[in-house]
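Entry: chain A
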Amino acid sequence: MADKDYAYYPGCSLEGTGSAYDASIRLVMQALGVEVKEPHDWSCCGSTPAHAVDHLLAGALAARNLVLVQKMGLKGVSAPCPSCFSALKTAHYRMAKSKAFKDEVNELLDVPYEGTVDVRSTLQFIYENIGVEEVARPVKLALPNMKVAPYYGCILNRPPEIAQFDDPENPVSMDNLISAVGVEVVDYAFKMECCGAAFGVPRKDMVNKLTHKVLSMAIEAGANCIAVACPLCQQNLDLRQAQVNAAMGSSFNIPVLYFSQIMGLTYGFTPKELGIDKGVVDPGNLIETGPIVPKEVEKPKKTKAAAKEAS
Partner candidate 1 sequence: MKVGVFICHCGNNIAGTVDVARVAEETRKIPGVAYAINYMYTCSEPGQDQIKDAIKKYDLDRIVVAACSPRMHELTFRRTVEKAGLNRYYFEMANIREHCSWIGEDRELNTNKAMEAVRAAVAKVMQDKPLYSSSFAVNKRVLVIGGGVAGMQAALDCADGGHEVVLVEKSPSVGGMMARLDKTFPTIDCSICILGPKMVDVAQHDLIKLYAYSEVEEVKGYVGNYQIKIRKKATYVDWTKCTGCGECMEKCPSKDAYDSFNFGVAPTKAINIPFPQAIPKKAKIDPTYCRQFTKGKCGVCAKICPTKAINYEMEDEIVTEEVGAIVVASGYGLLDIEKMGEYGGGRYPDVITAIQYERLLNASGPTSGHIVRPSDHEEPKTVVFVSCCGSRDKSIGVPYCSNFCCMYIAKQAILTKDHMPDSQSYVFYMDIRSPGKGYDEFTRRAQEEYGTKYIRGRVSRIFPKGKKMVVRGADTLLGTTVEIEADLVVLANAVTAAPGAPQLAEKLHISYDTNAFYVESHPKLRPVETNTSGVFLAGCAQGPKDIPASVGQGSAAAAKVLSMLSKDFLENDPAIAQVNQNACVGCLKCVKTCPFQAIVEEELRGGKVVAKVIQTVCAGCGVCTSTCPCGAIQLQHFTDNQLLAEVNALCLS
Partner candidate 2 sequence: MPELAGKELRIVGFLCNWCSYGGADTAGVGRFKQPTDLRIIRVPCSGRIDPLFVVKALINGADGVLVSGCHPRDCHYSDGNYYARRRLEMLKQFLPFMGIDGKRFHYTWVSASEGQRWQKVVTDFTRQVHGIGPLHEKKEAAK
């Protein structure tokens, strides 16, 4: 079993629009008996705007936080937001790959980054470092009404050289986690098709079209709820759902929960504790819990990567 002693880098969105994600992760970690260690005085990872403007600046803004983890003496850090994850991991990857880049980045920092920190998304951390078996243990309640379409977004496991997690074309980690806590998932083809990312503010027209596609594919597959692992995805799919409806003439009304909120519900936390009331589309009776009815345990789906390892 991999190391559970990782730092936790919440990132800016989880202080703002994604606060419910943060709250639910902390509760889930508590139920799983894993201590959340936040690096003191972390700063913004730089996200899309930094690397859009300059790679070097982006590298330095991310690396400052890796240095904090390095100071904590921990092996790695997990980040719930894919954007942070990608920024941190890309900085780490590029610095490992090119000494010149590493030197340039370190020139901008007060304390140089040594290149020792293992960066994972919090989803990966829960899936690999804690594992599905452990995750199933605290389950107290069932969510019988829920049929979840897990939505991974684009950069949680891409590009594979950098993310090094799950299958880049057909990820299954979130599916397996949600199944592990006894909730039904549906398979559909748009699990990692882009929702419009950070263009919500400057280019709403694009987000509307792309989000519309994702929502309709999930609903067509029979889902009545979407699970996400990203505050930006949550914003585009949930907060902007009304905008999408208006622009595209649709009438979607599908709640969008963080996977950690779904896990938290089965662990017996209340919707309020988990911040589910902060979502715009009301999940209504979907979050009604019931007693656990034992059913045949499904084998976790295998990813290509996992299958390769096994062979």
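Basically, a contact is a pair of C-beta atoms (placed from the backbone, for glycine too) under 8 Å apart; a residue touches a chain by one contact, two chains touch by 3 or more; residues count from 1.
Selection rule, in plain terms: all candidates are chains of the complex that A comes from, given by their letters.
Every value quoted in this text rests on a predicted model; they were computed, and no experiment measured them.
Enquirer: All of these sit in the same complex as chain A, but only one touches it there. Which of 1 or 2 is it?
Expert: In this complex, among candidates 1 or 2, chain A touches 1.
Enquirer: Tell me, which parts of chain A touch candidate 1 in their complex?
Expert: 167-170, 189-190, 217, 220, 304, 307
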